[in-house]
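Below: the structure, in structure tokens.
The complex is shown incomplete by one protein chain, all other protein chains being positioned as in the whole.
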Amino acid sequence: MARMKFYCDAERCIECNACVTACKNEHDIPWGVNRRRVVTIKDGEQGERSLSVACMHCSDAPCAAVCPVDIFYTTSDGIVLHDKDLCIGCGYCFYACPFGAPQFPEEAAFSSRGKMDKCTFCAGGPEDDNSSEEYKKYGRNRIAEGKLPLCAEMCSTHALLAGDADVLSDIYRKRVINRGASAFDWGVNFDKAKL
Amino acid sequence: MSFRLHRPTPFFLRLVTILLLAVAILLPPTSGASNIPPKSPDYPQGVSSINPGSDLWREVRQRDGLIVDGISQVKGVETGVLINVRGDQWARFRINEVTKTVSYALVGVFGILVLVFVLRGKVGIKGGRSGRVVRRFTDYERIVHWTLTIVFLFLAITGLILLLGRPLLLPLFGKEVFALFASASKEGHNLFGPLFLVSLLMMLFSFTRHNIYEKGDLGWLLKLGGLIGDGHPSVGFFNMGEKFWYWIVILIGLVVSISGLILVSPNFGQGRVIMEISHLVHVIGALVLMLGSLGHMYMGTIGIEGALQGMTSGYVDTNWADAHHDRWSRECQQKGLTLSADEFARLRGETPAADAEVAAQERAK
Partner (left out) sequence: MIEYLIDGPLWHLSLAVFGIGVVWKLGSIVFASRRQDLSVARAAAGPAAFKTVFSRFIPHKEISSQIVIPLVAGYMFHLGLFALLFFAVPHVSFLEQNLLGFGWTPMPHWAFIVSAQLAFLGLIILWLRRMTNPVSRLISTLDDHVVAILTFVVMLTGCFALLEGATALRLLHRFTVELWLIYFPFSALMHTFTFIPSRAFTGAWFGRRGIDA
């Protein structure tokens, strides 16, 4: 079975935010909720890198471990999904996630945070595949249609890759070799690179 | 996910572990791991890393615990942070150490109290009840105490459902039904939290005058209330143990309230680390309060005969007062604040013994 993962190639990411926009549009995500975000480190300095971050679909997900109501489940493809009907909006998954993937629609004091929303790897949720309830709650289910997540499909530089981990690591390995990268220079070596 | 509980470690070891781990989580590590090679005779000034990539990703990985703040077009709480290492640590700590320590501590203290009751039994009133009663708590003091009790018990139960529900209740009820309990508990817990703070303040302003240190309290403490040495040491309105408990309730209660208020108001933009620390402080404080409450509830009900009556009716038997709070009892006797058994019965709406006799005689005629 496939083990689905995201991989963002920091050398290629140009911070265009197409992945963010595609995700938000495709799943009709409300104001204030952002399943995917692009983070730029060392902005303006030498060595500036950008990364597109959403749920990393961890094999041993901290969110799943900490949830008081146990709403998370992992599909046979390794995609971590959750059941919004059971969610109590406590926010613990947001504290536990190293990447800050869980998002909540409400932010008032004493209020419930609302139902947690996060990247689903475009695989919907526990409702029936491609039903209208699934779309209302979780967004499009592209995996059930045999497609890959839209953020990776839309990435303008193919920095963001999504798919089976073996396939992804193979692609990236070839890129690294083509760049002429070495243990002493992880970046693009313009002398050695076969571009 | 299965929760296998291994062989229980002794309670104090668990308590020390949880305290040490809490300190370890709360204080950021000070060591800075650096991959710069040590100075060698060929390069006396040291060799700096020639791979800028490794520096960058070392910073991102944050093994040093410092959070690297990047920039993101998505605005929100900590959206510029790529990795928060504390999150997973907190999650594992909560699931493993905290749940186990809370469960074992509660069961352990409950067991100790059962043992104490079996061995010591109910402490009776020396000389039996006299029938005369003396006023101990005013109406307002009793209202404040029972308000705090109701609010605290509700918060404790809902809080325990949130902490221990997944390992203990979810297997029993199934996910859908348990999610109802959990949602209800979370909403109830959040809403009743400030009520606890208000009740605590009400208690602070009404009971403090009885809980100031008096001469003789240290002597009581050194004799452990009479466990060491012979007889009951002299006591005023409250003994040192009660005063200790009072200040633990107030101070730790305030800590629990404030950490709870931080947790329940994310709109101030506090980061995840503050929330995680508040959560741990909240749980540990709540555990101390729950354990103390178990002891307090034991002493007030089945542990000491004649104690509960004080907090329900407001009056205590004079022999009970002489036995447990002799200095205060003497003051009340001097001021003439006692009631006879008949007067007390009339106050409670029960027919006093004398009146009952008269009524029986009237009926017999």
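As written, the chains take the letters A and B, and residue 1 is the first residue of each chain.
Definition applied: a residue touches a chain if its C-beta (ideal position, glycine included) is under 8 Å from a C-beta of that chain, and two chains touch if they have at least 3 such contacts.
Remember, it's a predicted structure, so these values are computed and weren't measured experimentally.
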Practice problem: Have a look at B:L13, B:V114 or B:L180 and name the one touching the chain we're not showing. | Solution: B:L180
Exercise. Return the single residue from B:G76, B:P194 or B:G241 that touches the missing chain.
Key: B:P194
Practice problem: Among B:V151, B:V256 or B:A323, single out the residue that touches the unshown chain. | Solution: B:V151
Quiz item: Any idea which of A:K5, A:H82, A:K115 or A:R142 touches the chain not displayed?
Solution: A:K115
Quiz item: Which chain A residues touch the hidden chain?
Solution: 85, 87-89, 108-112, 115
Exercise. Pick out the residues on chain B that sit against the missing chain.
Key: 139-140, 142-143, 146-147, 150-151, 179-180, 183-184, 186-188, 191-192, 194-195, 198-199, 314, 347-349
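Definition applied: only the chains that are shown with their structure count from here on.
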Quiz item: So, what's the distance in Å between the C-alpha centres of chain B and chain A?
Solution: 41
Self-check item: Footprint of chain B on chain A - complex, ascending
Solution: 15, 17, 20, 32, 34, 37-43, 46-47, 49, 51, 53, 62-71, 83, 85-92, 94-100, 107-110, 112-113, 183-187
Practice problem: Over in the complex, which chain B residues touch chain A? Could you list them? | Solution: 1, 50-56, 59-60, 68, 70-74, 76, 78-85, 87-88, 90-92, 94-95, 162-163, 165-166, 170, 175-176, 178-179, 182-183, 186-187, 190-191, 264-267, 272, 275-276, 279
